[in-house]
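Structure record follows, encoded as structure tokens.
Every protein chain but one is kept in place in this view of the complex.
And now, chain A:
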Amino acid sequence: MSAVSRAAVEDFLFHEADLLDSWRLEEWAALFTEDARYLVPATDRPDDSPASSLYLIYDDHGRLVERARRLLKRAAHAEFPHSRTRHTVTNVRLLENGGDTARVSCNFVVYRSKREVMDIYPGRSEYELLVSDAAGFRIRLKKSVLDLEALRPHGKLSIIL
């Protein structure tokens, strides 16, 4: 497997952001491998392990698929009607490249508007991407660390970062 380009990785991350902002969440979940994890640590312990410290999100594949499905239901009340979101992805860097895995970091800002209130979620994401010629990129790990000391005034993280 030859090394991937940053432009290709950026195209993929922009595609992911677009799926989220368009509420095509099942397509978003399909970007992940069967052994994937989607993680958001607690705001006070970003470097801890989710197996020993309390996180905000510690999804395996089954739970991230359900997270996506659940959010599309009318009874996912915090997101009904759907909030309007805008995922902005910048500062993309290839940390490890070559072989079948690429490790990538990026900065993000997610804006969420609901009932005339806007909440802003800034942070940094780390991705482990499985690279194949046939299927392009698939996400094996997405860990998003919020640059917030508390989810205030947001009160919740009901969207996908």
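By our rule, contacts are C-beta pairs under 8 Å (C-beta built on N, C-alpha and C of every residue); 3 or more make two chains touch, one makes a residue touch a chain; residues count from 1.
In the analysis below, contacts and distances are computed from a predicted model.
A.B. asks: Looking at UniProt, which of "SPASM domain peptide maturase, grasp-with-spasm system", "Cysteine desulfurase", "ABC transporter permease subunit" or "Rieske 2Fe-2S domain-containing protein" names the chain that isn't shown?
C.D. replies: "Rieske 2Fe-2S domain-containing protein"
A.B. asks: With the missing chain put back, one of A:Asp100, A:Asp133 or A:Glu149 would touch it. Which one?
C.D. replies: A:Glu149
A.B. asks: Out of A:Val4, A:Val40 or A:Leu141, which touches the unshown chain?
C.D. replies: A:Val40
A.B. asks: Given the full complex, what residues of chain A touch the hidden partner chain?
C.D. replies: Within chain A, the residues that touch the unshown chain are 40-45, 48, 50-58, 60, 62-63, 66-67, 70, 73, 75-78, 115, 117, 149-158.
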